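Apart from one protein chain that is not included, each protein chain of the complex appears where it belongs.
Here the chain labels run A, B and C in written order, and each chain numbers its own residues starting at 1.
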Amino acid sequence: MYTEKVMDHFTNPRNVGELENADGVGEVGNAKCGDIMRIYLDIEGDIIKDVKFKTFGCGAAVATSSMVTEMVKGKTIDEAMEISNKAVAEALGGLPESKMHCSNLAADALHKAIENYRDNHQKKE
Amino acid sequence: MYTEKVMDHFTNPRNVGELENADGVGEVGNAKCGDIMRIYLDIEGDIIKDVKFKTFGCGAAVATSSMVTEMVKGKTIDEAMEISNKAVAEALGGLPESKMHCSNLAADALHKAIENYRDNHQKKE
Amino acid sequence: MRRVYLDHSATTPVDPEVASVMMTYYTEKYGNPSSVHGFGREAKQALEQARTQVAELIGANPKEITFTSGGTEADNLAILGTAEALRTKGKHIITSCIEHHAVLETCEHLEKNGFDLTVIPVDEEGVISVDAVQKAIRPDTILITVMHANNEVGSIQPIAEIGKLAKEHGIVFHVDAVQSLGKIPVNVDELNVDLLTVSSHKIYGPKGVGALYVRKGVRIVPLVHGGGQERKRRSGTENTPGIIGFGKACELAGQRMAEDAQKQIKLRDKLMNGILDRIEFVKVNGPLGEKRLPNNVNVSIRYVEGESLLLSLDMLGIAASSGSACTSGSLDPSHVLLGMGLIHEIAHGSLRFSLGRQNTEEEIDYVLEQLPKIVERLRMMSPLYDQ
Partner (left out) sequence: MRRVYLDHSATTPVDPEVASVMMTYYTEKYGNPSSVHGFGREAKQALEQARTQVAELIGANPKEITFTSGGTEADNLAILGTAEALRTKGKHIITSCIEHHAVLETCEHLEKNGFDLTVIPVDEEGVISVDAVQKAIRPDTILITVMHANNEVGSIQPIAEIGKLAKEHGIVFHVDAVQSLGKIPVNVDELNVDLLTVSSHKIYGPKGVGALYVRKGVRIVPLVHGGGQERKRRSGTENTPGIIGFGKACELAGQRMAEDAQKQIKLRDKLMNGILDRIEFVKVNGPLGEKRLPNNVNVSIRYVEGESLLLSLDMLGIAASSGSACTSGSLDPSHVLLGMGLIHEIAHGSLRFSLGRQNTEEEIDYVLEQLPKIVERLRMMSPLYDQ
């Protein structure tokens, strides 16, 4: 059902955890299944320096969470905003049709965390 | 499906054939399936001395034909008139439910042959 | 006792290769294909491989294959499922008078429930005329259902042409290919069909498995509701070992079809000609040559009755049938033979031999040696045979 890459990220998820004093935090619940993801970003200048996640969800949810943190590390926030759920699914070698919605979780949480950073940032300015 | 007795009478039917100058002949077609039986009787006094049959029909039709000829030989015609299709079927150790109608063929042909004999007989008197 | 099986149109033995594949899925790889774990995944994978094998044999896409519990259920799903899906569009259905009961009874069930049914007659060889179908088409016709090859007399129907007609008129076209599969080429595109029924136990696969081909875009309403298996078209835990066996049987059928046909045509003609040579007052039913299935012999033997013939053959170990297996328990002579214009009495004395992969020349010789004696004996008993 899942690709090897998905299973790898599920078994050894990268960047699990929290960041104290994160610059941006995003949490979303998946409208379709009720699963939940939270993402933490440390941002320096425009660059995502560090990233961590916590996920309550299915195998695909965990794997996409892990994958998205890998994908954004070192990217600018503008670049990160461009990452779509499709791109995450592709990076994992694809997801079963019925599991495509799971990749929304990671992409949405990421974008929400960046927006949260921007909100905080703008306020500080 | 058929009892051993049915198969025995089907394989080695008794009294197959015709009687030239028979005292009574009866032929019936089975209303249900279109099969046909003809029975020939030689009668002396009231006693059935000889009997033969010809049948175009299923295994049960052949077996009941054979059985009925065995049953009537030596009987009086009144006794023979009493033989029911049920009695023939029982003498064969039973017939499958869907084949019970086949026993009508033999009983009906027998009764018709006796009536035919009575008709001839009465005319002669 | 010698046993000669000549009733392959009723059912076939399971090929040993097929049986051994199935065994593994009964006792070792027994997972439910809907399950997430490894047992489930290995079953699911094999299930999908079988789908591909079935699809390949009929030139379809695996996604267009819905597994069912047999040919009968697939016929029902096609006909009832289409009627339900299109009931607001129209109420007229066209079929033929030589269909299997799985089609005829289902159509008649719909007729009782408000649908209109036109039953196309056949010619004396048991072949439907394309013209007659064309004339039967009405603006409210929603379905044409016709068989590819007849199970009793082996007549092959002009499916591609009827399919062309159906397409021109935008009518859903269902074909029962239970008897043709594995014997002659069956290709859903060449035949222009929308729905096609196949059954496993007629091609050396297990009983209780069949499939309905549903062309992409064609909508049918399911018959059986539940867990939503088979893309919601057919609920119920999948009969994985059976389906896997069916898949394997399709693969083997594809490989062996040409060779099987060649061999069986030879035996068929030997048997048919042998009977005609040795027994008087015999009539062959169905077409000769190209328009006949490679494995079908059907003859009417005058003055004798079918069941008596069958029983007599059976006592010598020869398995044949009179009409189709399903109807041989009934009292009416075959609706197919009557539909071809045979009178009751002659239809009654008909015999079908259907050949299979394992039959040999010696077996045919044995039948040709025994059958004349049986007929002789029964004719001596027959009040109709006064010659």
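Note that in this section contacts are C-beta pairs under 8 Å (C-beta built on N, C-alpha and C of every residue); 3 or more make two chains touch, one makes a residue touch a chain.
None of the values given here were measured: they were computed from a predicted structure.
Of C:V119, C:A160 or C:A319, it is C:A319 that touches the chain left out of the display.
Checked against the hidden chain, the listed residues C:D7, C:D194, C:E345 or C:E363 yield one contact partner: C:D7. For subunit A, the residues touching the chain absent from view are 2, 7, 10-11, 13, 16, 27, 32-38, 54-59, 61-62, 98, 101. Even with one chain removed from view, subunit C keeps its contact list with that chain: residues 3, 5, 7, 10-14, 16, 19, 22-23, 26-28, 30-32, 34-40, 68-73, 75-76, 100-102, 105-106, 108-109, 199, 201, 206-209, 223-229, 235-242, 307, 310-311, 313-314, 317-322, 324-329.
As a convention for this text, only the chains that are shown with their structure count from here on.
Here the CA centre of subunit A is 56 Å from the CA centre of subunit C. Computed from the mean C-alpha positions, the centre of subunit B lies at a distance of 40 Å from the centre of subunit C. Averaging Cα coordinates per chain places subunit A and subunit B 91 Å apart. Contact with two or more other chains is made by no residue of subunit A.
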